[in-house]
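One protein chain is absent from this view; the other protein chains keep their places.
And now, chain A:
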Amino acid sequence: MSPVLAGVLQLLALIAALALAHRPLGDHMARVYSSDKHLRVEKWIYKGIGANPNTEMRWPAYLRGVLAFSLAGMLFLYLLQRLQGSLPGSLGFRAIDPDQAFNTAASFVANTNWQSYYGEQAMGHVVQTGGLAVQNFVSAAVGIAVAVALVRGFARSRTGELGNFWADLVRGVVRVLIPISVVGALVLVACGALQNFSGIHGVGQFTGGEQQWNGGAVASQEAIKELGTNGGGYFNANSAHPFENPNPISNLFEIFLILVIPFALTRTFGRMVGSIRQGYAILATMATIWVGFTALMMWTEFHHGGPAFDLAGGAMEGKETRFGIGGSALFATSTTLTSTGAVNSFHSSYTGFGGGITMLGMQLGEIAPGGVGSGLYGMLIMAIIAVFIAGLMVGRTPEYLGKKIGTREIKLAACYILVTPALVLGFTGASMALSTPKDSLLNTGAHGFSEVLYAFTSGANNNGSAFAGLSADTPWFNTTIGLAMLLGRFLPMVFVLALAGSLAAQKPVPATVGTLRTEKPLFSGLLVGTLMIITGLTYFPALALGPLAEGLAS
């Protein structure tokens, strides 16, 4: 069997597995976020928090909950790193420097998991397991909560109430993320991922001497790292490290974990707004882009354009033998079209066009299928834009799911889509204009520019993967990328929740013959086009200077 055919069959197997999980998981999440009942363990947690889970919140209250919880998480994670030197279970690692600790705290709270540190050489058990992995759970749960709040905005009328943030947060962790993570972690251990609390120890080698490793709770962190679309690796090499991703089965399984919640949330959305077919239209849009990008990525990587790859006879630099080109390309598009940013192969050593595809995936706003929660709300915002454009074409007031898209709604949607491009292009421009940030570049020319563009694209879109040639552990990059991650996460959430509030307060508009049928393939097509045009126009000049210039020269 040729490697290309094997790659395509792996893609098909993945699609089959996702399709099997779609209904049960999507329906389960719809029940979780609609139910009135509280589990016993949840009642204990609410008692600990001191919050009443039955209080309905309007959007400002919901937003305050999100921000207060995230701020507390950031302070806690920052302090944990700064105190690492004095904590037990830290394997002798010292405290993290202030700028790096800020960057890492911002990164994990913002569901980005950009890493300017080397996991196996900087973080002990306490910070990894008690700090970073906890944010992997809760930042994911916050993302789903905000998405659910927006869905409630569409589903409810003449209220303004969006649910209870604490209840949504806790249910996401207890009823969705933990059960799947437990099973996922055990599957990964069965494949060979580490799961222990051993210290740093020497392991004998074949020719004598020894290698030194540190053990750790790797599999348990790996499972939620993929499931919560976080992406922060236990080790520097992330999912390319054999202890994180031991064999081709674990590789396919990790890609499945990345995609399963974001795709299933479209069914949750359909259920909650009372029309499964509306969910299918969103799903179709996401799936079209994801499959299209994956096919393009496989083509360019198997074709291996680039001087050094031509010489080597294949683009295997930065890729593992057990995954090959197919398994690596599949992982790369899935991780950049969601907000994951875990890598099983190093994007900086992809072909020029391959690197461009990973960047474009993030620049689309990570909506195909996107991060847990953030993918759904990002796509719904784009759906509002698409409805608006369609409304302009036929000259009638746009409406979506029975809600009028008026001035206030379209202003909020427009603000949402402007935040990340402003951050990405602004910070990239500043880094290239100043003299010192450029010392961090590993490669020169077009690829050097791509390293910086990738870093801010990844940060502001909360992805976390890197063209890792960039030495990002400098005060400039730690601070600016840290800010890009925080603003790129929480500003859009402000607009999403404000929009949700204003939608929930409306009374429903009855559908007429003139209403755009948003559950039809025509609308999915319109949505794909809107996404490509809006993103293409925003980022095309920057992409032309980086990956396109590199790809066209080879």
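Heads up, the rule we're going with is that a contact is a pair of C-beta atoms (placed from the backbone, for glycine too) under 8 Å apart; a residue touches a chain by one contact, two chains touch by 3 or more; residues count from 1.
Here is the rule we go by: contacts and distances are computed from a predicted model.
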{"item": "Undisplayed chain, where the name is taken from the UniProt record, one of \"L-serine dehydratase\", \"Potassium-transporting ATPase KdpC subunit\", \"Glutamyl-tRNA(Gln) amidotransferase subunit A\" or \"Amino acid ABC transporter permease\"", "value": "\"Potassium-transporting ATPase KdpC subunit\""}
{"item": "Residue, one of A:Ser34, A:Thr288 or A:Asn443, that touches the chain absent here", "value": "A:Asn443"}
{"item": "Residue, one of A:Pro242, A:Gly426 or A:Pro475, that touches the chain absent here", "value": "A:Pro242"}
{"item": "Identified contact with the non-displayed chain, of A:Tyr78, A:Phe93 or A:Phe293", "value": "A:Phe93"}
{"item": "Which residue of A:Tyr78, A:Phe323 or A:Phe427 touches the chain not shown here", "value": "A:Phe323"}
{"item": "Which of A:Ala19, A:Leu39 or A:Ile200 contacts the chain that the document leaves out", "value": "A:Ile200"}
